[in-house]
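First the structure, which I've put down as structure tokens, then a few questions once you've had a look.
A single protein chain has been removed from this complex, and every other one stays in its place.
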Amino acid sequence: MDLSYSPEEQEFQDEVRAFLSEKLPGELSNKVRRGQELTKADYERWHAILNARGWLGGAWPKAYGGQGWSAIFQHIFEEECALAHAPRIVPFGLKMLGPVLMKFGTEAQRAEYLPRILDGTDWWCQGYSEPGAGSDLASLRTRAVRDGDHYIVNGQKTWTTLAQHANRIFCLVRTSTEGKPQEGISFLLMDLDSPGIEVRPIRLIEGGYEVNEVFLTDVRVPVGNLVGEENTGWTIAKYLLGHERSNIAMTGFSVAALDGLKKLARAVRRGGKPLIENPLFAARIAEVEMDLEAVRITNLRMLARAEKTGAPGPEASMLKIKGTVVRQALNDLARQALGPAAAPFPSEALEGNLALAPDGHAQAAASYFNNRKISIYGGSNEIQRNILAKGMLG
Amino acid sequence: MDLSYSPEEQEFQDEVRAFLSEKLPGELSNKVRRGQELTKADYERWHAILNARGWLGGAWPKAYGGQGWSAIFQHIFEEECALAHAPRIVPFGLKMLGPVLMKFGTEAQRAEYLPRILDGTDWWCQGYSEPGAGSDLASLRTRAVRDGDHYIVNGQKTWTTLAQHANRIFCLVRTSTEGKPQEGISFLLMDLDSPGIEVRPIRLIEGGYEVNEVFLTDVRVPVGNLVGEENTGWTIAKYLLGHERSNIAMTGFSVAALDGLKKLARAVRRGGKPLIENPLFAARIAEVEMDLEAVRITNLRMLARAEKTGAPGPEASMLKIKGTVVRQALNDLARQALGPAAAPFPSEALEGNLALAPDGHAQAAASYFNNRKISIYGGSNEIQRNILAKGMLG
Amino acid sequence: MNFEMSDDRRMLADSLGRLLDDACGFEHRTKVAYEAPWHDPAMWSGLAELGLFHAFLSEDQGGFGGAGFDITCVFEPLGRALCPEPVLAQMMGLTLLATAGAETGPALDGTERLALAVDEPDAPWEPEAGSTEFRGGKVTGRKSVVYGGHVADRFLVAALADGKTALVSVAAGDASVTPYGMIDGGGASEVVFEEAPGEVLIADAGAAIADALDRGRLALAAEAVGAMDAALALFTDYLKTRKQFGRPIGTFQALQHRAVDLAIETEQARSIVIRAAAAMGTEAQGKAVAQAKALTGKIARLVAEETIQMQGGVAMTWEYPSSHYAKRLTMIDHQLGDAMFHTERLAKMV
Partner (left out) sequence: MNFEMSDDRRMLADSLGRLLDDACGFEHRTKVAYEAPWHDPAMWSGLAELGLFHAFLSEDQGGFGGAGFDITCVFEPLGRALCPEPVLAQMMGLTLLATAGAETGPALDGTERLALAVDEPDAPWEPEAGSTEFRGGKVTGRKSVVYGGHVADRFLVAALADGKTALVSVAAGDASVTPYGMIDGGGASEVVFEEAPGEVLIADAGAAIADALDRGRLALAAEAVGAMDAALALFTDYLKTRKQFGRPIGTFQALQHRAVDLAIETEQARSIVIRAAAAMGTEAQGKAVAQAKALTGKIARLVAEETIQMQGGVAMTWEYPSSHYAKRLTMIDHQLGDAMFHTERLAKMV
């Protein structure tokens, strides 16, 4: 038993810290810390900084311009980034499509798309969910019908995150209605500029715009944009889901949020004293903190196992559930801590002498509402429980 | 809107209080308050005292020796009894079989059995559950086969409360295996002295004996002991379940338990101060108290509705769930309040100078464990949720 | 024992419900709730014409109500409709004017809009702990998140005067008012008084303010119950109709049991509000109101979180009313003391 990083891992951790302290622009980290919406330029700026260091695709094999990071290196990198309030890396190209192309793509597809992901030429988005197919993804109905060298695609995708910034989309589409629903799905790449594609923003609960509907009407897609064989899209989707497990527990974000919460509870006063001296509120912080500490260790256990066996095991679903619950509990306490000051919207409107919340917390309520999403997307916590139940009870 | 009792009801409440203060023996109320097991003689003594006043079957119609109490009168009576730590009335004859015979029994059955319930000649127990049929009662397998003027009964019943004190049992038995499982069930009365009946005690988690297994081997039961028509037992069982709703939320017990808990938390010291001054513990008491207050009002709302419409409505299942959860939370806090002193068993072994728990609380842990049953028996809280879901979601 | 609303109250609640159906439909409500001035004069007039504000005062005081159930029978429909108008501020203001024996006519007919300026940035929910002062006829200090302050004609201000908490009336024009909208809709304001001329309405106003706050808490608890009812109705409808894996999601037992728990808790909330309404004006008022505010606060958050989680993505969108109920149900706990604040008060009474 040894919970500490190896000397090599520690050295890498130091390296990441030094890099972040030197290269992460304060404008960006302040925006992240305050929960403000990032612009497309913000993301691109950060991606470019990372790419210059060769770390944007750090987990990619060296052959594709990456560093071939182990799961633990990847974890260290992401945790440090979160602690430093770096913008998150937009995952659709780097963590989703990239690995899919490496495993299922043709040589030509890899050569065309992988470099454009790293250098920022392409911004991908993900066309999975549909209005009628959320948790039950396999019931998707967007049709792709072969017409010579093209597929003609008709249908609708939804919850497409940051599609407003994207120029490309990878989609699950139905190419056959025979057999089980899973068997007729294909994985198709599209140019968002194609005629017949329309992106419409969806406004979210807290007022922001980060997801979209994508309408597909007689969109012509070259057959060369098919990834893998026709009707094998479900295998690819499952691979992607099983592969994309790093940062699933979001412990880096949560550790940073806990730190922010404690500062907030010291700054805010209730009953004439700092809120952190309130025994009930302090006990709640203590309770979240012990849960977070346990999630952090469970996360390390999963990483160690993945390093050995190559598979994350059922801990992945557990981490998704517990990691999101802890993160939401932290959002909840930050919102609560502000009392009446949490309610004004948008809080940035109140500045200077009239500012209501300590720096970094004006968006506490908005972040709380927005983060209700994390236990819904990427396979809701209910779906994760179904998966775990199958393993546990057969 | 008026939450107070009518003048007539208030008068009755005063009458019950006066009666309890005069007639309830201190030996009995002390045993109840301390959570000690009552003997058969204890129960019989209390039944006799109530019967002498005409209140043992207070909810029974006057024609059968009762008072024809309204649901509210019955509630007042039971709440006051609970607050005074009176022994509970053994319900199997009075609240279960009695009403069943009144509705489904023959004139002869009523004449024979009802008086013997009130005067204490008969102690009934209930033969419903079977080892393979708990929540899924309709799957019961105890067979009753007609043989001339008798049924020959073979099978096994379980969770038969206080069968060790009983001389009679009413059973659900299978008289037909055709059609749906519900359709082949009959309601049969038996003498526990009948050859072929064996009662074996089941020891419970906390060490006590209050339930039993009842083995039935070629038991000959006169056909005159059939209640209602053959194969209509399910209707009777459902009637009984729907009818037996008084005291379902156990608010009287819970109010008494809350009172005891507050006294306990004043008597016990932690960190050099009374436990009740601990902000976390006091907050937990406050939380249970508000839940209990709400259950109490929901209970009154149900009574008022039952008084008007004759039916308790879905609140009955809600009250079962929330009432048991509150009761268990109170048991939980009392156990916790004792700290290390909760653990010795049986705690009465430690008396005088060595007594560990304030008077009345030596059984706190045992009561906590024993009361895990209340959310299981009589239709578990999961079954209640199924019932409510059907009403809510169709 | 009787849990039926009186005919008068039922008529008022029904009329109010009909008015809100017309004047506060989802799209119009969302527009009003989130755009300056966060207020619809027509809706306000409609409420006033209904005689709504008269329900908050007794006949002695010039109204036709004033009891706890008069408050709850109004605020439940307001909660169901997510009405963003500052009725709460008007109600608490009227209560205090009446207690002070001051003129209530213009406020009763809705032509004068009141706001209670009590909270301060470092002392939320504790009027005694504020540092706003009244001296030589002038008020100086800052009041924060003043509900209804965005449209108020007059502020009723808690201010220290001669070592006591006084209630001082200040015309809105004499204060520096920064209006803003709220994340759950509707408006409030920051209010800064710099030597603002004020008139003392009650010199030793601690008890009067505490009573007004209690009435406000009861109103919010009732509003929460109304919003829960509406949120649950949307939710159960969704569970019955939305299909996943080939069947309505309401047939999945794990969701069923959680849905049932929400229904049970909503009944708990309803019950504790009834209890508090009945306790108004009795010795039990303080404790019963604290219980009602704490328990409804806790349950409101549960209903908000669970209805979002079980409905999934759609409940995260602005277009679907469920998200707006979730916001109101969550943020209602931030007004006049949250569940923790009141639980702590209750913990000291056990």
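Should a chain be cited, it is by its letter among A, B and C, assigned in written order, with residues numbered from 1 in that chain.
Here is the rule we go by: contacts are C-beta pairs under 8 Å (C-beta built on N, C-alpha and C of every residue); 3 or more make two chains touch, one makes a residue touch a chain.
Remember, predicted model here, so these are calculated numbers, not experimental data.
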item	value
Contact set of the excluded chain (shown chains only)	A, B, C
Touch with the omitted chain, as defined above, among A:A138, A:A282 or A:L354	A:A282
Among B:Q36, B:Q67, B:S129 or B:T142, residue touching the chain not depicted	B:S129
Touching residue (missing chain; options A:P195, A:G352 or A:G394)	A:G394
Given A:V153, A:L189, A:V255 or A:L303, the one touching the chain that is not displayed	A:L303
Those residues of chain C which, in the complete complex, touch the missing chain	252-254, 256-257
Chain B, residues in touch with the chain not shown (by the definition above)	129, 132, 134-136, 139, 158-159, 202-207, 269-272, 278, 280-281, 335-336, 338-345, 349-350, 354, 356, 365-366, 368-369, 372-373, 375-377, 380-382, 385
Residues from chain A at the interface with the omitted partner, ascending	1-6, 9, 72, 262, 265, 276, 279, 282-283, 285-287, 289-291, 293-298, 300-301, 303-305, 315, 318, 321-322, 382, 385-386, 388-389, 392-394
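Definition applied: only the chains that are shown with their structure count from here on.
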item	value
Central subunit by CA centre of mass proxy	C
Reference chain C; chain at largest CA-centroid distance	B
Distance from chain B to chain A - Cα centre to Cα centre, in angstrom	53
Whole-Å gap separating chain B and chain C, where each centre is the average of the chain's CA atoms	42
Between chain C and chain A, distance of the C-alpha-averaged centres to the nearest whole Å	37
Multi-partner residues of chain C (at least 2 other chains)	343-344
Where chain B touches two or more other chains, by residue	279, 283
